[in-house]
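Below: the structure, in structure tokens.
Note that this complex is displayed minus one protein chain, with the remaining chains in position.
As written, the chain order gives the labels A, B and C, with residue 1 at the start of each chain.
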């Protein structure tokens, strides 16, 4: 039961890196939602490899085909399935990895869990490539949130290998949308250069780096989420840790809140023209697991790409002996910029599910069908 | 659908701070498990308030009564329900909080979500008190894991208001168990004094502080968990963010891994006598969402107790005007030490669920009943 | 994972016949619903034993205590837990049943599943007594459906031991409600006498009989339910087969529809004043798994009470030898009339869940809390 998530909106992803196809089934979408495939493809394009020197030169054809759930450009209310055929897979690149376990990857844990029957080629179902169908589903959710609820989601690179962009994200809501059009979404252009420098340096050395992404969800009203087990933090973190390479998440001030006094960290309320606001957003828009009307803000720690060209110590599971491994082929010296649209998408799926949990299938004022 | 969690082992908590009772239903426990109520009560005692000057002087009778699912000291296989009656609740303490929303608490978000019908007394269902039944369920899971699988879980205070205990936790496995007997579980005694000093200082000023807890799960074999949506990180973070006041979680090196190169963060494998080990544990015992045989290590950021005696700005939801609020009564100047056994318990519930997902209801070699 | 059901409205029952208490947790109820406990208790009274000569003389105190989720007579939105303490249990009546498996009961299957650790006294968690908390939850749902949606549910005895009441139920909607006030809810008084005669005859002979219940759900609009796995029939049947002793269910014409031609069984549509009606209701108000606006009609087959006084052949699981068994004590010669309010309640839970799936937590126009 590995690959399904959601309460009202159920998302199920499938596929292996070098299998016939990868894809996603989205079950529970209301009917009558207009879907703009161009928007979805533009988001998927952001994740696609081979665009510049900061990511792998490997090309993937991430063109999705919708085979169900869409009729005359609108959702039918039945499960929507999108499929991406696998191409340019070069299986022979990976054959030598059948027994030598790549450190930092899921090779060994997958080998144990699946008793050696997993498809080891390219990481199989553990491959970052499987985030493409997740991105598809989430980009669809993003446009539904924007068009029907006015909710905007954006993610920027906050840090790469210790280089931070200290400019404010939350206080510039327009950047939340603008940032989506950047290939390397950093606000402070000076920090951007330093980050890219670190990536290229690591690349030259056959090594890799990671970083921190910061996400903001704007215009989500107060009252969504649940106390305890379906807290907004619980649901978002569950989803975000599904993305390969994520090792940490924090909301609002996050770990830094432990350096504050309660009198500082408590966000004071005030009213203006009958509306309720908070003077600060240390809690990242969530109190008691429920949105408070402020932007939801979270940061995600993404580890250095485990695929590196350097010689590494490992084991051979066929002989159960120690060995070394040098992963040849095309690698991402940094995966953070490609993970950004996946995080956007993942967050959008959670928010749409939250809304549907509260408002049901009929959460938006749709006009009736063509009759 | 706020208060249920788990795939195979379903835990459902109920109750409000000042209602008739709080409790928990655990559904899916195998039959024939011997339960030592003394161990459970000793864990609950760790959370109980009123023990020392670092927590509130309020007394709570947290004595649980098991009303089903236990027969002659062993689980029956039917849902196990434990109930804790509410006493010493002093409802009048809270009456003035009906309309004035306490900053940092769930008063306002609960008010919006439940349209003003929530039980506002003492935070109602949002109260930290509702972690007592969660702790009950988790302490039960802890002893099942220890007795039937040899899996040990322990949590220590890593940081309070910036004061860190830099001694190693992971490398001293015996402390994982020993630390449970400490009221204030810090390994480095010098750090402990400084932390306690900070708490008392905050208390004197009517303020509060938070901190970071570090949890270690020992002896969990490789192969548990799932790729993507039921990754071990996903399941643990989902559960941990259910605990009030948690604002961040990280596994292994966590956020610090973004300061490393891939060649450093990748944990190399080696074999010894046919067993597989890793030379480091930067990934916190989890790769691709699945345990790798190393200890699972995570850290939890806990915010300063939102209940403080200082004057705070807020709103009155009956008049929708700005107002100020001074929360009288007995507060915890720091909640971290009381949250420690709750984190242990929460982690235990996840681990038991992971094991049952893989091994079913018959995961242990139980001897047949008395016939 | 035995005892939870529901998508949006989750119901979890617990307890054993002779344990400390039985009860139910209802998770997902919207806040602000006015609950009339008298109505709930009047429904529970209908199931209570000891009322007349057609059921067991055993008395049970089925008085429920609500310990959470209700505040000032309205739901809080948090889990609502109701508890019924066990009294008058006479454990010694059952001690000889520890090893001798009663035919027709779950003694043997429970013994195998739980490896002999189940609480055998009075059937433990398998006892019909555990339907009391289910009835509590369902009676609560019934009044919510009536008060906020105008949906009415009623169940009558259609058949006892081959004696049928051939009067129409569906065409007399007022009887749907009136029938609830009858102890032995049969419409045709002549059939009623014959049925009761059969029950008493069986009782005299230490034997038992079963029958068929017919349920009607009025005023449920078209459009609820799902194609395939959450069809209305799927959800109702799943719930109804949870009630002990149920062996069959059919919707509309049910099994009899297999004796019809398509031209007869297809229910023709017609419109009147802009509304859509069907000229017949052979499909029992459901097409493609979704309500069509007609009354939902189903019939439930209930087997003869397995507890009889006659000598029966069985096995002793301690010696694994053949033996005989004579069940002494107080038995129900017929359980159908006591099952009637449980079926009502079970159906109500499904309907409320269907509505909340579609319309969310905010399915009714509630007035805001007292501010």
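Here is the rule we go by: contacts are C-beta pairs under 8 Å (C-beta built on N, C-alpha and C of every residue); 3 or more make two chains touch, one makes a residue touch a chain.
Please read these numbers as outputs of a predicted model, since none were measured by experiment.
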item: Identified contact with the non-displayed chain, of C:108, C:148 or C:364; value: C:108
item: Touch with the omitted chain, as defined above, among C:39, C:148 or C:241; value: C:241
item: Contact with the hidden chain (one of A:43, A:56 or A:75); value: A:75
item: Interface with the undisplayed chain - residues on chain A; value: 1-4, 8-10, 12-16, 19-23, 25, 27-28, 31-32, 65-69, 71, 74-81, 83, 99, 113-119, 124-125, 317-318, 366, 368-371
item: Where the unshown chain meets chain C, residue by residue; value: 1-5, 7, 13, 101, 103-106, 108-110, 112-113, 125-126, 130, 134, 159-162, 202, 207-212, 222-231, 233-235, 237-239, 241-242, 244, 246-255, 257-271, 274, 276, 279, 283-284, 286-292, 301-308, 310, 312-315, 320-322, 357
item: Absent-chain interface as seen on chain B, which is shown; value: 8, 78, 227, 356-363
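In this text, only the chains that are shown with their structure count from here on.
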item: CA centroid of chain B to CA centroid of chain C, Å; value: 38
item: Multi-chain contact residues (two or more partners), chain B; value: 1-4, 13, 113, 125
